[in-house]
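Every protein chain except one is present and positioned as in the full complex.
The block that comes next holds chain A.
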Amino acid sequence: MRLLRLQLPIWAAVSGLLRPTVSLTPLTIAADCGPRARGIEVNNALVSGRRYASVKSQGQYKLKPKRTIPKKLGAKRTGDQYVIPGNILYKQRGTLWWPGENCIMGRDHTIHAMAAGYVKYYRDPARHPKRKYIGVVFNKDDVLPYAPHIERKRRLGMTAHPIVERPPQPEVSASGIPTTVVRAGIAAPGSSRKGPARVLRLRDDYSYREDNWRVGRLVKLAGVTKTKGGRGPRSSRRARFRSRRWRAEQELEARRRSSAAMEETEELDEWTKAAQRRAEEERQKKIQAQKDKKKKQAEQQAKARQAAIRRSAAKKEKASAQGR
């Protein structure tokens, strides 16, 4: 069947050629059944003007679609125009143009200038036989590409300033609290070696926080990379999260312990003690109340269940009595 369908156009053509003769011999048509007869039909359809457009006509290809957002591609700077670093020279889809001297290509193949100078559009057969390059030169008269083996033209683009020494931060702030707190490092999970000490600095909002660059350094210590992290090279995402939870718990526990130790050492006045006792009693009461509530609920449920069992038993008995 498929073969036949494939052959259809051929049949059409052949029958078209043969038609003047073949149509005169109905005998042959009758003898050749199927494909040829169908071919004639198709051919007749063509003649009668039922044609489906597969090729556009009359300059339709030249017309641009009107319902799209314009992408605004193309050259943004002409040759010999002055540009500064970061200027966009050419926007494109794919690499019609390549970045040459003092230029870079962005993520979407846009060509940017990387130096202040004059734009040059050029080819460099020594580098690549087919590519077109956009470059930036420091002197307008320069011609790209530069001759091979001559020294690169480079600009420093820097100015000299005297180094100003920052005054050291005072150890105690104006309000009398230390500006830095050093917390001893804790051992990583599964190892006895302690990590580096954490340096916390006083911030504007009176909180103590680690510097971001110090936090960044910790990543290196943990051996975490894009692919592997947490607890070694082959740890899964689940393992990483588990270890994160574990670490968080560990930290909480440590904090709890330290606060408890502090409380033990501190001398409390009687009011605080009383307040603490009261708070503790209230907490216990609350817990007890919750327990009672649960117990009551359970009892009620048990009663209801018992009642239901009894009811159903009675029903059964009744039914059996009636049956008799």
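Remarks
One rule holds for everything that comes next: a residue touches a chain if its C-beta (ideal position, glycine included) is under 8 Å from a C-beta of that chain, and two chains touch if they have at least 3 such contacts; residues count from 1.
Here, contacts and distances are computed from a predicted model.
Its record in UniProt calls the unshown chain "Large ribosomal subunit protein mL38", which is the match among "Elongin-C", "S1 motif domain-containing protein", "Large ribosomal subunit protein mL38" or "Polynucleotide 5'-hydroxyl-kinase GRC3".
Screening A:155, A:209, A:256 or A:285 for touch with the missing chain picks out A:155. The chain that is not drawn here is touched, among residues A:95, A:173 or A:236, by A:173. Taking the complete complex into account, residues 82-85, 87, 116, 148-152, 154-164, 166-167, 169-170, 173-175, 177, 179, 202-204, 206 of chain A touch the chain not shown.
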